[in-house]
Each structure stands twice: as C-alpha cells, then as structure tokens.
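In what follows, a single structure is set out as structure tokens and then discussed.
Let's look at subunit A:
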Amino acid sequence: MLELTRVRAGYGSFQALFDVSLEVRRGEAVGVIGPNGAGKTTLMRVISGLIRPTAGSIVMERVDLLATPPHRIVEIGIAHVPESRRLFPRMTVEDNLKMGGFLPAARPKARRRFDFVYELFPLLRERRRQLAGSMSGGEQQMCAIGRALMSEPKLLLLDEPSAGLAPVVVDLVFALVQRIRAGGVTVLIVEQNVQQVLRIVDRAYVLKAGSIRAAGAAAELRDSAIIREAYLGV
Partner candidate 1 sequence: MGIFDVYLLEALINGVLLGGVLALLSLGLNLVFGVIDVVWICYAELIMLGMYAMYFLSRVYHAPMVLAAAICIVTVGVLGVLLHVVVIAPLLGAAPINQLLATGGVLFFLQSAATILFGIEFKNLGVRLPVLKVAGMFISYARLLAFGAALIGMVLVYLFLRRTYTGTAIRAIAQDRQIMTLMGVDSRRIYVITSALGGGLAGLAACLLVLQYDVHPFVGLTFGPITFLICVLGGLGNFGGGFVAAFVFAEIISVGGLYLDLEWGYVFAFAFFIAMMFVRPQGLLARRS
Partner candidate 2 sequence: MSRWPRWIAGAALVALPFVYHAPYPLHIAILILIWSFAYTSWSAMGRFGLTSLGHGGFMGTGAYVTALLWNRGGVSPWLGIPVALLAGALLAVLVAYPCFRYRITGHYFALVTLALGGIVLQVITATRDYTGGSLGYTPERYQGGSSLYALQFSGKTTWYLIALAVWAAGLYVWYRVDGSMLRYALEAISEDEDAAAATGVHVTAEKLKITVVSAAMTALAGALYCQYQMFISPDTVSGISVSLQMVFAAVVGGLYVALGPTVGAVITILMAEVLRISVGTRAVGWDNLVYGALLVVFIVFLPKGILGTVLAHRQR
C-alpha cells in the first residue's frame, strides 16, 4: 500500500534520515519504534508531505507522493496525526473535526463522518462546543485522531499518540487505535512506548540515528536483543 525506498531527508545541513526503506501493506498495523531523536517524526513528515526528502521514493498505491503537492496527499488517503497533536486550540472540537474533513471529496460525507467519530469517541460529542485547547491531553489526542479520521483515510499515521498521557489514558488510546484498525483503516504508528505498541501492531521497524536497524513481527521483536540494544545502548 505504502512503500518508502531509500528515503533521505533532513533540515538544512542536518540529515535526519539515511536511506530508509519501509513498507506498509493494506490492513496492517505497523509500528516504528526507536529512541528520541531517531528520526521517527521526520519519517512521518516525509510521508505526509510536510517536508520533502532529498532522495528516495515514496509511493502510495501506485501514486508517486513526491510528485504530489503536499496539500493533495490527504486526497490520496493518508491522514497524519502530528506529534503533540497540534489541534487548533482556540477553535471548538467540532470546528477542529470540520477542518479534518476539509477536502471537497469529504464534505458531502461530513454528517456520516461526524457520527462515525462521535461514536468512536462519545466524549467528543459531549465536548463538541468546547475549545479544543481547554481539554485534557487525552481528550485532545482523541480529538486529533478524530480530526484525521474525518477525511476517511485509508492509511492513518500516528506520531507518538501516547506522549504526555497518563498510563490509564494511554491504554485507552491504544485500545481505540485497535478499534480503528479493526474498522479497516491501515495504521502506521511511531512510538517510544515500545512494549505497549508492540502489543497492538503486526510488524515493527526499529529506527535509530536515522536508519532502520531491525524489522520483524511484533511478537518476535518484543523480547529480542535488538530492542534492548537500541534503547539501552548496550
């Protein structure tokens, strides 16, 4: 479904990704794990077009993403839940969701999408008139995921959805991600919270210092030495 081949990217003279290749198949949940500063967020940004890679190729269902203007990548079916959520803090929950369904193609379906998101996150329906910035971290994360789902994406990119959340809330968020995935949405999730994320994904890649160090089924990786090495540096 999504295929990255030897992608290089960075900011100015700083290179964050070195020849990263990665594949996500339809219906899968794939994790990318790695320590802080490994290039995980850069990877997500490269896929959703927020930054342009300096080399390599990114193809989504035979569409060359690098030949697509960034604002049209959502149309192809990729929705990105950015790091630290990035809601519009002084707009209501409803307006935030509305922005998620900005695409002309998504607008006729808006009513259904609202119902879908509110069903998934009943709390958001209660809070729909509240300013997004005034909600708790967990609520904001749900709103951010809900916003991404408004465009009816085929592939959902999640960047550190558990960051800054209380453990109970993290469990809730991961449970919801599983439900979304069960609903037919392919998921690519970037996380530092290794043990938990490996429980909800099928496969995972280990990213360290900008390159893929290991890849495999989640169950295999869970106890492997590579993970320990990548994290503890032993």
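We adopt the following convention: a residue touches a chain if its C-beta (ideal position, glycine included) is under 8 Å from a C-beta of that chain, and two chains touch if they have at least 3 such contacts; residues count from 1.
For anyone wondering why these and not others, all candidates are chains of the complex that A comes from, given by their letters.
All of these numbers come straight from a predicted model, not from anything done at the bench.
Subunit A shares a touch in this complex with candidate 1, selected from 1 or 2.
Touching candidate 1 in their complex are the following residues of subunit A: 48-50, 69-75, 79-80, 82, 86, 88-91, 95, 98-100, 102-103, 107, 147, 151.
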